[in-house]
Structure formats: structure tokens, C-alpha cells
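The structure appears below as C-alpha cells.
Here the complex is missing a single protein chain, while all its other protein chains stay put.
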Amino acid sequence: MKSFTLAVATAAALYAGVNQAHAWSLSEAAAPYKGTSITVVGLDRPSYKIAQKLTPEFEKETGIKVTWNIFPYEDTLKEETLNFISNSQQFDAILSDVVWPVNFADPDWVLPLSHFTGDAKLADPNLDLKDFFPVWLASFTVNNKLYGLPFDSYAGLLYYNKSMLKAAGFDGPPTTWDELAHTYLPKLTDKSKRVYGYALQSARGETQTADAFARFLWPWGGKFIDYSNKTVAVNSPDAVDGITFREGLLKYMPDGIVSDDHSQVVEMFAQKQVAMITEWSAFYPTLSSSNLGSDLGIAPEPKGPKGAYSAFGGFAYMVSSQVNKKHQNAAYLFIQWLTSREMAKPLIEGGAVVARQSADEDPSVQAKFPNLAPMVKTWETSTVPDWRPQLECYPRFSDIVSDWGSRIELGQVGVKPGLDSMEKDLTAYMKSSNCWGKINNPEAAMLLYK
Amino acid sequence: MTDTAQDRAPPMAAAPPSWKEKLEPWFFILPSVVLLLAIGLYPVIYTFIASLQAWVMGMGPPSFSGLDNYIHAFGSSDFGHSVGRTLILILVTLPIELILGMMIALALDSTNFAILRRLLQICLVIPIAITPSVVGLLTQLMFNEQLGIINQLLHLVGIPAIDWLGRPTAAFITVMIVQIWEWTPFVALVLSAALSTVPKDIDEAAMLETERWWPRFRDVQLPFMWPGITAALVFQTAFTIKEFDMIYSIEKGGPGTSTETSVMQIERMAFRGFDVGLASAESILMLVLSIVLARIYIRVFYREMD
Partner (left out) sequence: MADFRATLLRALQGIALVVVLVVILFPLYWMVAGSLKTEPDLFAIPPKWFFTPTIAAYVDAIENTDVLTNLLNSVIVTGSAVALGLIVGAPAAYGIARYRFRGRRDVWFWYVTNWMLVPVVVLIPFYLTASKLGLINNPIVLILVYQVFIVPLVVWLLVDQFSSVPVALEEAAQLDGLSRIQIFLRIALPLVKPGIAVSAILSGIFAWNDMLYAFILTPSPEARTAPTIVLSYLGGYVIPWPQVMAASTLVCAPVIIGGIIVHKYIARGLTMGAVK
């Protein structure tokens, strides 16, 4: 059924392409904006590196000048929010993390994409929205309106060191967290040699909230928010189980783990001090070029007792509503080009991760990039779009989660009392900031795209 | 210079001052006052107004909320702890820096290795010249439990690896160590500058009188170092209160909030949580605290300003 739909879609796209080949071309669409200079927000991550490298192609074809403004992830929301609050019109193409759409869409800082897709002069008939994974479109849909085109899209994966596993007597990676903790880790960890079975990036901030907390919430049946009852659910018995399990992993991990971020964990894995890490799919190019060589193994994240809910994260590009029409249209053309079907493969070849089914599921591409198959599988079957909730008050919400999450991991407070305090602080904050009225539930939007 | 202000009657003060003479000092002072008022005062007023508003950036316009933010700030253990940490940082590192700095200055003053003295005098300025965020990054690199050079050097002398950054107390001590590394040489520099002003004849007379170092230190060297000590105190207190880049780039105030100073806490509220109202109230409280501290210092050390 699936492949049939795909075939029809492809055929339709081809047909449309043939039929309108003369009606729409990027250079024609961009003609009115020749000489316009737009600013695009980006991060210092592989996807943006290759995007920057390919940008001159767009500039050449359109005459639109593109300036990339690269920020550290931790500063991006701050810079963009200040830009909007002060109406300083610095940025045209806005980068939105999967947890920010409601922050940008609710105050109308960004435009719904229908604004552009309805304009035959701008909209590429080959845009083919259906080619994006539904979970990604749902994630950037607020009030049934799509605001962003996905770019730099991740799933959590299990990276493992094949020869370390083999030396400990394992032919393949663990498939459940239970197996990982009880069968694998005791054999893989030798603290006297400073070799560890697993390392979990747990640094304060979004890393703690997403990588170290949410990862152990969902697979045990926990969740952040109970939408129907309008309650915070982080201290449910399921959540307590998950976080208690996380505490059990600590004895197999390096000592300083609570302060380690992605870079340290990846570095330890690359230095063969750690046998397994759970990290974003975007890390593949980095790890494959490290000195691990053929020892690098990739699998989906392990399942929990209540099923597989792998880490879900990534970004999309949106168009600022504050800049003038010329800039808006030019920015849209750029975003449309960057996230197009045609660009997907060159981007992947250059180390990016994108959410285009046609490219991610292409066997010839998958053969070269072993991170794609488990990533696709995760997006299709084993994650949820509200893996982290989409709240307008999310920044502070996440900060509270990260605060108590780190305290629990440090052993400053027990699991149950810590989660109770987290729930209490979150509930109080949700109320004081009137956040319950400003929730987006992307899960509901899944119906639009399935 | 404590007693100089009275001794030295300013040249213009002899005759009863005319209005022109009264205005004369302002001719010199006014440009800087205007500049500072324009740049420094307006934002403080703005922050004060914001502190009386319920205002989360991006969640609707600000609305008046009275003292809610202040009540919240006082009730928040986060803010209280961060202020406490800032004060502990000052109270612990400052005396250590003063003592170490003084020892270095005294040793520099008396050593007969001229090359060593010259080399050190040049190098003492280096730690504060290194960009604080780079200092933080170097800390992250060098104190890393698994990969850092510090633990590897300790390993060479048989000391087991210390988890410098992963545990709350250890991480706070690491921050203190780095801060002491950063500022002790500066204190030594200031004090050694002060020591160089001790007139040779006084010093030699003292040395003829007694061989013991203590009387010489107490009666000759210390009085000359006193203004330098004051300066170092004021300088460093202000700097620790404002410290952000260095600690932030080590591990963003972590693990948990164990190395988070009050400025970092305010920054987190303002730019991570976007709660501008609360952050403003905390800012105003910090401002009051630093004015009180400045007042205390000046009352104690700068009496001649009366």
C-alpha cells in the first residue's frame, strides 16, 4: 500500500513536473527579488555546514544574496525572540526547533506557509509536501496551519562499538533497555581500566531535558503532560520507574557524566572509552570520520517496557512576518529550495539529515549512510511528535525539568521526591504563566498528514 | 594618600569661591556624567519599571503586577542560593588571593634572581588578559575527568582521578581554583607595584634595626601595600559579582545549579526562560546588594573622600 501511494505520488509529481516545466522555474520565480539580500539563522552542526556550502548554487540561480547567521544552539531562541520583540528585522528565514513553533506562531511572528504555497508564482509545483515524513509536518503545525519546512531532522539512535561488544561476547547490539542494563553493561564496564559500557549526555539545559530525561520517560509509559486532564504527569508511577532505571545506569557510566554534553560523550565514544551511546542521527558523519572506522555500529534506540519511543528532535525553517514582502518571498524561495526533493540527496551526501522520504528511503543512499534506515524506522513507528511538549512557556518549563532532572541524577534528591518537586514547580509555573491555554498538540495534527 | 587631602589645599580653594570657580570642576566632570547618565541610568530605570510588571517575552504584553516579582524572587530558593554562592565565592577566594598575592609580591621584592623577577613581572598580567570564556573552555578541557590533563598529571604522581566537574562541591571548588588562578597574579602585580614605592632609605633603616621580617613587614611594607589591598578588594569584588563568561563556559552553572552565580541565574531567567519581569526584579536586588557592598568598602577604606 505504502509503496503504491509513493509510486502514485512520484508519478503525480513527475507529471506535474513535466506539465508545468515551462510554467515554473526557480530563476523565473526569483526574478523580482534579484539583488535582495536575506539573512538565514543556522547552527554549527553538519546539516548547516553543507547547506552553507551549497548556498552559492541558489545565489547563482536566483541573484538573491544569502547571509548565514550561525548561533550556538543555546543562544538561538534568545536571539530570535529578541529580534521579534524589538522588531529589529535582522532575520528573514527563522530556524525553529521542534519545541518552538507555538512560540513563534502564536504571536504571529512567522507566517503560515499557505501564504506562499497558495501563490502560483512562488510555489514550486514539485514541492511535494507529502514526501516529508508526517511526524515532521505535524510537528510544525499549529492550529492546523503548517508553519515550517523541516530541515536538519533527527532521531535518537544507539551507536555502539562493534569490537568492544564482540570482545565482551555480544554479536549484536541490545534491543531493549533491560537487556542493555542487565546483560551488556556489567560485561562492558571495567572502571579500573576506565572503560565504560554506556554514557548518557546529561549536561544542564536542553540536553538534560531531552537526552537524559525524556529518553527515560516515554519508553516506561511516562509523559510530560496529560492533555485531557490538564495536569503535569512527570511524577506518575511510570515516570518514577523510568527515572529509577536511569539512576541504575549511573554505576556503569564515567563519573563526570552529569556535567557532560554531547561533545564529551561523543569524544569518549570515539576514544573507545565508552562502548555505547544514544545520540542523534545527525552525529553519523562525525563518528564515521573518527578513528572508530569499521567498529562503528548503528541500531535503533532500545525499547522500554512500554514500547519503543526514541528521542525525537530537529528543526524547520519559517518565514518572518516582520520583514517586508520582498524579503519574505525571497526567504520562502530559499527555504523551499533548501528543503526540496532535489536538494535532499546532495545534502545527505554532504553530511546533513533531512526528513524527505524519497531520499531517506532510497536504497542506494541508505547503503552509504547506515544511520538512515534506523532513523526512518523511528520516525515511522517508534516516536511521538510531542516527545517534548510544545508549550509557549516551554523554555522555562524545560529549565525546571532540567533543574530537577540534574538534581536527581546527582543524587541530591531521591527519584520520587525529586519528580514530585518537579511536578509541583511545573504545575505552579503552568498556572502562573497561563500556559495551559497556549499548548500545541502536534499528535492531533498527525491526522492531517497520514 | 589618606591624609593628603587635608594637607594639600587645592589651589583654587584659598579665596571664597565665585560662581565661576564653583562651576569649574563641573567643566571637567560634566562630559563623563552626561555620558554615563545617558548610557547607564536609563536602562536601570527601565529595569526597575519592568520589575513591577508581569512580563514573559513572547507571551503577551507586560502588565502591572506590583511587587509580585520581588516576592517571587525572595521566595525562590534558586535565586537565594545563587546569591549565597556569589558571596561565598567572594569570601573564600578573596582572602586566599590576597595572601598568595602578597607572598608572591614579597618574594618578588626580595629575590636576587633578576631574570626570574623580570619574567614574572611580565607574566603576572597574563591570566586576566586571557578572555574569561577561553579560561572557562580551558578549564573544561583540562579538568575533564576522563580526558583532562590535570587528572593525567595527578595520575603520574599516584593521585587517583578526581571528578572535578561532575560533582557539585568539586565543581564549585574547581571554579574557585580557576578564579584564584585568574586573579592572584593581578593582586601580586598591584601589591608589587605598591612595594616598589617603599623608599630605599626607610627600608634599609628598618633592616639595620632588626633582622626579623615581621616588624619590617608590619611597619614598612604593609602600610605601603594598604592602598593596593583596598584596590584589589574593590576590583575583585566587583568582578566576581559580574562574573559570567568564565563560569558559564565551564559547564553553564552545572552540574545542576551548583556553580550558578546570581548573574547567571538572572541571565537564565531572562534569556532562557524569558521571564523579564522576574529577572528585572532580581537584577534590582543585585544592584542594591552591590551598592551596599560598595558603600561598605568605601566607608572602611576610602575615608579621605569626605
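Couple of notes before you dig in:
For clarity, chains are labelled A and B in written order, and residue numbers in each chain start from 1.
Keep in mind that, in the parts below, contacts are C-beta pairs under 8 Å (C-beta built on N, C-alpha and C of every residue); 3 or more make two chains touch, one makes a residue touch a chain.
Everything numeric in this text was worked out from a predicted model, so none of it was measured.
Residue in contact with the omitted chain (choice from B:Pro25, B:Gly75 or B:Pro215): B:Pro25.
Contact with the undisplayed chain is limited, among B:Ile126, B:Ile159, B:Ala205 or B:Val300, to B:Ile126.
Considering the whole complex, the residue from B:Leu94, B:Leu189, B:Val220 or B:Leu278 that touches the absent chain is B:Leu189. One of A:Val66, A:Val135, A:Ala199 or A:Ala282 touches the chain omitted from the figure, and that residue is A:Ala282.
Contact between subunit A and the absent chain runs through residues 39, 43-46, 67-75, 78-79, 82, 85-88, 90, 262-263, 266-267, 271, 280, 282-283, 286, 291.
Although one chain is not displayed, its contacts with subunit B can still be listed: residues 1, 4-5, 8-13, 22, 24-29, 31-33, 35-36, 39-40, 42-44, 46-47, 50, 104, 107-108, 110-113, 116-117, 119-135, 137-138, 141-142, 147, 149, 152-153, 156, 181, 185, 189-190, 192-194, 196-197, 224-228, 230-231, 234, 237-238, 241-242, 244-245, 249, 263, 266-267, 270, 276, 279-280, 283-284, 286-287, 290-291, 293-295, 298, 305-306.
As a convention for this text, only the chains that are shown with their structure count from here on.
Between subunit A and subunit B, the centres computed from C-alpha atoms are 41 Å apart. On the subunit A side of its complex with subunit B, the touching residues are 74, 78, 81, 84-85, 103, 106-107, 109, 194, 203-205, 254-260, 264, 267-268, 271, 273, 392-393, 395-396, 399, 403, 406-407, 409-410, 412, 433-434, 438.
Within the complex formed with subunit A, the residues of subunit B that make contact are 56-59, 78, 144-147, 161, 163-168, 171, 251-258, 268, 271-275.
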